[in-house]
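Before we start, here is the structure in question, set down as structure tokens.
Missing here: one protein chain of the complex. Every other protein chain is in place.
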Amino acid sequence: MTGGLLRLLTLRRGGRGWHWTDVASYAYLAVGVLLMFGPVLWLVLSSFKTPSALLEFPPSLLPMAQAEVRVEGYPQPLPLFTVTMEDGSVRELAQVRRIGIAAQMVDPKEPAKTIRVPVDRRTPVRHLAFAVGNYTDPLTQFDFLRYLRNSLVVTVVATLITLLINSMAAYALSVYEFRGKSVAMLGVIGTLMIPITIILAPVYLVVTKLGFVDSLWAVILPGAATPTGVFLLRQYMLTIPRDLIEAARMDKASEWRIYARIVMPLSLPALAVLAIFSVMWRWNDFLWPLAVLTKTEVHTLPIALNAFQGELQTQWHYLLAMTVVTLLPVALVFAFLQRFITSGIANTGMK
Amino acid sequence: MRRTAWIAGCALALSIVGTVGFASAQAQTTLRMMWYSDGNEGEVMNDLLRRFEDKNKDIKVVLDQVPFKAINETLPVQLASGQGPDLARVTDMGGLAPYLLDLRPHLKDAAYWEQNYGPFLEWMRVPGNTTAIPGYMTQLTVTGPFVNKTLFEQAGVAMPGANATWDDWAKAAKAVADKVQAPFPVAFDRSGHRFFGLAVSQGAKMAEVNGEPQAVDEGFKRAAQLIVDWHKSGVMSKELWGSVSGTAYRGANEEFKNAQVVLYESGSWQTAQFDKTIGDAFDWIAVPTPCGPANCSAMPGGAALVALKTSTHPAEVARLLDYLASEEVAGEFYARTLFVPGHIGLAKKGITYTSASPQAAAALKVFGDAVGKLDPVAYHIQGDPNSRIVFNAAISRLGQVVVNETTLDEAYKRITADVAQQIAERKKKQ
Partner (left out) sequence: MTDMMRLPEAAARRPAGLVAGGAQALMRLTDPPMRALQRLIGAARMPYVFLLPNLVFFGLFVFLPIAINIVFSMTGGTALYPAERPYVGAEQYARLLDCGSYLDPGSCQEDLFWRGVGNTLTFTVFQMVAMVLFSLGTALVLNRPIRARGFFRAVYFFPVLLSPVVVALIWKWILQRDGLLNAALTMAGGQKILFFVDPGWAMFWSVFVSVWAHMGFYTLILLAGLQAIPRDVYEAAEMDGTRPWRVFHRITLPLLWPNLLVVLVLVLIRSVQVFDEVFVLTGGGPGTATVMIVQYIYTTAFANQVQNFGLAGAASVLLGAVLFVLTMVQLFLTRRRSS
């Protein structure tokens, strides 16, 4: 028994046939899939529910809406219910109106006769219905394309700048020996873990003084030089064989050429990882853009979508739907590049 | 091939630069209005602005819709650094008063403003100032209870009458909740403002001594004791006041819509939302604020659209506000948003809420009547520039008492200390 458990810990290449540890592994992974995907799937399903369906308990798995029927003699379509009658029989009735705890109902087949039913004896008849309005309303009501474009511009430009200046610094810190190098390293590593949240007000002050407020530069520039990025790239560049660089110098290549033509291509896996993280950070960034971008024309998606959170009320149905919308690009990028990402991180090893 | 790539690349670069360094030359004046929405008011305001622009071709108004968090947390930082829009819809009028622009010199008819917005203008002025006209109330709010009438009927419990006390309602709500197994007999929004809705009726005065509010008085203590007792006896659930920390707001509107709350002390602003989402599920009504030993007053509040000193176009801002605050336009705004009017003339005439169901219209009538019954103390508390500090201190410390992190006596000390410290910090100037 314990032997089996320990096999689980040590096995690298399995034996023949199905050992129970194989079963346990797959069971673990199956639970993992459920736990990792389930919540997101639940979010997506919930985003298609109407506001009142969102409040239901117990919640239905799929988005449902109440069925309605047209009954002769009534101008509006009436909601349909299953009713348990006094005698225990079950009928499908349409509700005309509800007064207090009694409902006035009518059988669609005999529209002339109304029946009084206590409200707790009826359950709504429901069918699958997607509240697409949660998506279409905000997307048409707002200048979605503009926010999307702003978000894309910020993400792309910031990521390019980040890649360029961080790789340059990493190159300097990994390939050369020069005066002040250890000070520069200390500066990078020392600030590695300072979250922007705690220096928000001073950074705001700097950005204001530079005159960047309400331009996308205010969001792009402050996070462009990331200690994490320099650190990650440098660790990777340290593994590039020195001989390659020396050989290039023999060939009279300029230092810039060595950086751009030798070191950069060889660092692609690490650059890819940094690019992915940069895209994620920028795409999801909320607190900082909220502080510096006040004008509609420079709002990014997260800000625009959070306008559904008022002082006193949150329009959940919109908020959930819009969360799904912001998730989509990340999900797509991931679906296409997941191999690069996962193997990239594994290969850079975060040494 | 290569050339097209180059051209495409350049075009992309240019468009990016163009987008990033957003700048446009316009002959007309552009005004920026920072706006948050709880419901449909952003849409309605947009409509009104387009109409204003049609009549005033030289002014363009851009509505910057932002999350409330931006108004509450980042606008003050922007104003402190000398940045900011021309106008903003704000709730902390007293706190922002130093940044508000006095439009009196530019307004067409200042007397109209005095007459119809007078009592609320005081909320927007720095202490000592009696003349400034910085803006108007887009919405007056009054606190008050919503009651799930259907639950009362199902439980067969009679509803307390017109001048019932908080105790009467608490007992009745508890009786109903026990019968129908509703988890929230009484729910209060987790908000210092709503707490004061109760405290005023218990005799809280928030008197000023040397310009500093004395938050913890006998009335305050009576109300705090009630809240704590109600949590102990199960009249209130810890879920609202206990579940989040600090000054975080937490409402029970979703629980109310789900018929889990018997009596929900919130305010007029919930009406539109309840009208839309409860539909036919149960009957709900607004009732007059229950009474305490001191009075039966609710708390007023609201949001104002104000002009800011950062604006470089005071005359245009005044023209815009003259238009928006005019009886006709403001009336349309209140009617379409289902807001209680913050306009004396309109309040007297009464607003016809054409888009509201009979239930919602009835509720709005109750709230409208409550405005007339507000105690002067309630106006004083809302208008005090330090009131938000007191509200915040009260709610964050009472929240700790509710989950037994601290005692009431300890909380009183902390509230007094928190308020004193923040006011002292505000006073530190060079």
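All chains are identified by letter, namely A and B, in their written order; residue positions are counted from 1 within each chain.
Keep in mind that, in the parts below, contacts are C-beta pairs under 8 Å (C-beta built on N, C-alpha and C of every residue); 3 or more make two chains touch, one makes a residue touch a chain.
Just so we're clear, the structure is a prediction, and the values are computed from it rather than from any experiment.
Participant: Of A:73, A:88, A:195 or A:241, which sits in contact with the chain we cannot see?
Facilitator: In the complete complex, the chain left out is touched by residue A:195.
Participant: Which candidate, B:59, B:88, B:186 or B:389, sits in contact with the chain we can't see?
Facilitator: The one listed residue touching the chain not shown is B:389.
Participant: Considering the whole complex rather than only what is displayed, give the residues of chain B touching the chain that is not shown.
Facilitator: Residue positions of chain B that touch the missing chain: 5-6, 9, 72-74, 76-77, 80-81, 92, 95, 183, 238-239, 242-248, 250, 255, 258, 388-389, 392, 399-400, 402-406, 410, 414, 422-423, 425-426, 428-430.
Participant: For chain A, which positions touch the chain that isn't shown here?
Facilitator: Where chain A meets the chain not shown: residues 2-3, 6-14, 21-22, 25-26, 28-29, 32-33, 35-37, 39-40, 42-43, 46, 55-59, 164-166, 168-169, 171-173, 175-176, 178, 181, 184, 187-195, 197-206, 210, 221-225, 227, 230, 254-257, 259-261, 264-265, 276, 280, 283-284, 286-287, 302, 319-320, 323, 326-327, 330-331, 334-342, 345-347, 349-351.
The criterion applied here is as follows: only the chains that are shown with their structure count from here on.
Participant: Averaging over Cα atoms per chain, report the distance between chain A and chain B in Å.
Facilitator: Each chain's C-alpha centroid was found; their separation is 31 Å.
Participant: Give the list of chain B residues in touch with chain A in this complex.
Facilitator: Touch list, chain B to chain A: 16, 19-22, 32, 34, 36-39, 42-43, 62-72, 74, 77-78, 81-85, 91, 149-150, 153-154, 189, 249, 251, 253-254, 257-258, 269-270, 273, 276-281, 283, 303.
Participant: So in the complex, the part of chain A that touches chain B is made up of which residues?
Facilitator: Against chain B, chain A makes touches at 51-52, 55-57, 79, 95, 97-98, 100-101, 119-120, 141-142, 149-150, 153, 156-157, 201, 204-205, 208, 213-217, 220, 290-291, 294-299, 303-304, 306-313, 316.
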